[in-house]
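To keep things clear, I will list the structure first and then write my remarks on it.
For this depiction, one protein chain was excluded, whereas all remaining protein chains were kept in their positions.
We just call them A and B in the order they show up, numbering each chain from 1.
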Amino acid sequence: MRYRYIAIRLLQTVPVLFGVSVVVFIIIHSAPGDPVVNMLGIEATDENVAQIRQAYGLNDPLYVQYANWLGGILQGDLGQSLTQNRSVTALIASRLPATLFLAVASMLIAVVIAIPAGIISAVRKGSASDYGVTLGALTGISIPNFWLGLILILLFARTYNVFPPGNYVPPSEDPVAAIRHVALPAITVGTAFAALLARQTRSSMLDNLNQEYVKMAKSKGLGSRKIFVRHALKQALLPVITVAGLQFGYLLSATVVVEQVFAWPGMGRLIWSAVQQQDYPTVQGTVLVVATLFVLINVIVDLTYSYLDPRVSAS
Amino acid sequence: MTDALLSVRDLTTEFATPNGSIRAIEDVSFDVESGEKLGIVGESGSGKSVTARSIMGLLDENGRIANGSVELGGHDLTSLSERELTDVRGTEVAMIFQDPMSSLTPVLTVGTQITETILEHRDVTKAEAREQAIDLLEQVRIPDPESVIDTYPHQLSGGQRQRVLIAIAISCDPDLLIADEPTTALDVTIEAQILDLLEDLVSDRETSLVQITHDLGVVAETCDRVAVMYAGRVVEQGPVSEVFVEPRHPYTAGLLRSTPRIADVEPELLAGNVPDPGERPVGCNFAPRCPHSTDDCHVDDPPLEPAGAASRPSAEGRDAAPAEGREVASGEGREAASAEGREVACVRTDDIGTLEPIPEAKREQTATPEVGPTIVEGERVEKDFSSADSLLDRLLPGGEPPVRAVDGVDLSLAEGETLGLVGESGSGKTTLGRLLLELTDRTGGEIRFDGRPLAEVPEQELRSRIQFVFQDPNSSLNPRQTVGKILRFAIKKHDAATDVDDRIAELLTEVGLDPETRHDYPHQLSGGQKQRVGVARALAVDPDVIVADEPTSALDVSVQGQLLDLLDDIKRERGLSMVFISHDLSVIRHIADRVAVMYLGRIVEVGDTRGLFGAPQHPYTEALLSAVPDPDPGAEVDRIVLDGEIPDPKRPPEGCNFVTRCPEAMAECESHDPELVANDDGEVACLLHHDVVRGESADGATVSDGPPESEAGDAARADGSGDSV
Partner (left out) sequence: MSGENPTGGSAGTDDSAGQTADESTKPESPTGFRRTWRGFRAHGLAVAGLVVVSVVTLVGIFSYVDDAFLGNSLITSVYYSPFAPEFMPLQGPSMAHPFGTDTLGRDVLARTIYGAKVSIQVALTAVLVAASLGSPLGVVAGYLGGTVETVVMRTVDVMLGFPALVLAIGLVAALGFNLTNVIIALGIVYVPQFARIARSTALSVSNEEYVDAAKALGYSTPHIVFREVLPNCISPLLVQASLLMAFAIIAEASLSFLGLGVQPPTPTWGQMVSDGSGYLTSAPWISLFPGAAIFVTVLGFNLIGDGLRDALDPRESAERRF
């Protein structure tokens, strides 16, 4: 049954990814104004415009353009940037590692802080530490990340020189420097994520502690530590995994903004500059790649879940 | 009372609620001798489960023991710390929980959950614990324990899970087992298995048992002594053989008399409702409902005192009484109790004396009404539920087969009759009921209403002539509409001309509610009242046929009786036809004129109620009837306990559906699927009875030579359904 479940889950992503590509294409092609004119500036002659249109296939009907674009994607070709003399694929390839590094670092920070905090909060419900965690989490989800980033820069980079204010150093070049440089942006991105995870952990832990099977475990004469660890924790962390996957989109959204604050040369800045410059092929390509990444992460999370929860694959 | 294993004294438990503190149980006292089986019986709100959880120290966060003591084997459990309690739980006292579905941790294997208990309390290695666990699974009669030990709870059926819970409970040889409604969530044939198992385990191990239940029959069949609880207090206790035969407390008598029985007596009504914990009256809690109450009853809570022949000792006398050491009639020679071991909490008990447990009224002989022409008829009705939840799931090979909920059923309902549809869960009875109204689309077969196929009956006509009464009072009414609004929609939908307000008042009066109830929202009503509104809604369109799906199963015995009587009265007065669906044979016995028994999507037997209950033909019907616990402790228990579980309806067995559990199964049952064939006593789908088919048709005659070919069976069936009504 498990293989069948995996097969279904994988096959289900195909139409979703297809849909994502259609949506991206439609959005970008519904843009008002002529990208070519924008690109060439107002002095462009009509011949120039026509030439470029021809070169980029912009005179073809939309579905042909879509088919060409999709055909290209399947071969790894996302088109040509209008403003930089490079392929979109190459642009993304140069930016993706920075974003992934930031995302993974944020996630690690969040998980390490949030899950223990959520557990403590649930187990000591009503205590001072519970209130602390609850309020902290509330603050975390409410604080705008770009503002938090600026405050962190002000405090830890400008006032006290603890961490550098961003600037990506590839971990392959200098791991220590890479970690120092990623610290502030990762804390910025990870804060809201940690807050969400802590809230989820707390509520799902509380949920479990109220279940009949926890009473049952108690009636067997198990100590409270064993009850928490065996009968509540594993079960409680399952929904946390799902939430973590769903909120990965939140993480990706956050990087777009936070990269701007920390001058982080990732996908977010790429999207931002492409939007500013109306470089539509680049916008199209980067949005598609980010969305695909998100969809795939959710598949992985689902499959992990099915592996961990004995009930999923059997039903 | 020093020789008692468990001694509960004046136990009072409070719960903090947003509306202040509420006492769930008050001054509960009882003893359990070692090796004794005590039943604690009561309706909802009686506090019986709270009592169990107070003993175990398993109250919810907002609950606390306000007063009293729980002495087990010499120490007071209420004074132990949580850490000290862990040494007592599991080894000295263990609990079997009610709901096998939610009491096992889903992410741990069955083996882990058993062995962790053993490892906690015993000095054994993991391998030894595992061996013991397999042994325990064997003792609770789970087939193939070596492989079951590594499964997860969701892979097991409800009955098997309950066995696992029992295995865990007995794993460290506790002196006392507390079983909190261990069979309530189970089907009656599975219940019989579990009760049997519990009984054997308890007597083999000489364990004491406290059995908490709402079912008087379970107590009568499995317990030595009983404590009857009402509104948070024990009102009467003593040996089952005496309490259930000569009850002293009016509530005990009322409960016994209002319980529907398989036997040929008409249950009596017990008027009123159990008061809520916050609204218990001054004085005796039962006084407002008691036919014997006087002004004396409204002064103080009556103490639980020995019910002597004439003597009425003081409260202290209760403890002094056993010293007299009078012999007890119940045969458990070693137990020494108060006067006949009986106590009752009633100030008037000396005036009232003993009461009659069985209602006087014999079942009315006019039960079978004049039966009219057939109004609803189903022929070869089928319903499959696909388990695939997406297109992909359907297209990919290797998916689950569909659930065949209703598998080629014929049935007919005559005007003015009540047809009882009885079966266990998964038998398809509810689905069949829903198919009659097209609440669910059928997969195959034909249903005729008034002689016309449903497809030809105009929607408007169908909806105003056949109605449904639902099961769950908490789900059957829209919580955001007042009673008046709920009825208003229904009335206007079918007769826009009438004065709606008058009709609402009429309907509410007809179902025994105050017309002012119209302003209430469902959450302001009790369960019984909600069900009455559900009936009123169905009546709002003046239907000819009502399909009632377990309308009383969520209600307490006394409330259940009131609703059944209401339905019966309405049916008679309006000349309705009714299909009454229930898993409860005693309820069916009470209300139905004719009964159809379902098993795994098939009707296995149809017959008039008296005949079917008196002389069941199908082995399944027979087993089902024998499995119902009888509240009469003197009744001869000759239970047929069916083996195994109801097969997965996705993969029904070859041949007869019942073959896997049938005590009478023959070789040909595995290959031949018996049709429903008529005979003198009704219709039955069993090869055992097919040779007695009346030889009216040539096909019927050939049957006697052996199992019928399917065509032959078809013809016989067609014959059968012709004269079976």
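Rule of thumb we're sticking to: a contact is a pair of C-beta atoms (placed from the backbone, for glycine too) under 8 Å apart; a residue touches a chain by one contact, two chains touch by 3 or more.
Treat the numbers as computed from the prediction; the structure is a model and nothing was measured.
Within the full complex, the chain left out of the display is in contact with A, B. Although one chain is not drawn, the whole complex shows that of B:Leu437, B:Ile581, B:Val595 or B:Ala623 it is B:Leu437 that touches it. In the complete complex, the residue from B:Ala24, B:Leu256 or B:Ala287 that touches the missing chain is B:Ala24. The hidden chain makes contact, of the residues B:His298, B:Arg394, B:Arg452 or B:Lys493, with B:Lys493.
Checked against the full complex, the candidates B:Phe470, B:Phe613 or B:Phe658 give a single residue touching the omitted chain, namely B:Phe470.
Listed for chain B, the residues touching the missing chain in the whole complex are 15, 17-19, 22, 24, 42-51, 53, 60-63, 98-99, 181, 184-185, 212, 214, 229, 232, 273-274, 276-279, 391, 434, 437, 439, 459-460, 462-464, 467-468, 470-482, 489-490, 493-494, 519-521, 523-528, 534, 537-538, 540-541, 553-556, 559.
Seen from chain A, the chain kept out of the figure touches residues 15-17, 19-20, 22-24, 27-28, 30-32, 138-139, 141-147, 150-151, 153-154, 158, 206-207, 210, 249-254, 256-257, 260-261, 271-272, 275-276, 278, 283, 287, 290-291, 294-295.
Methods note: only the chains that are shown with their structure count from here on.
Residues 4, 7-8, 11-12, 211-224, 226, 230-231, 234-235, 238, 308-311, 314-315 of chain A are the ones that touch chain B when the two sit in their complex.
Of all the residues in chain B, the ones that touch chain A in their complex are 56, 58, 82-83, 85-91, 94-95, 97, 99, 102-108, 112, 116-117, 120-121, 152, 154-155, 165, 168, 172, 390, 392-393, 396, 398-399.
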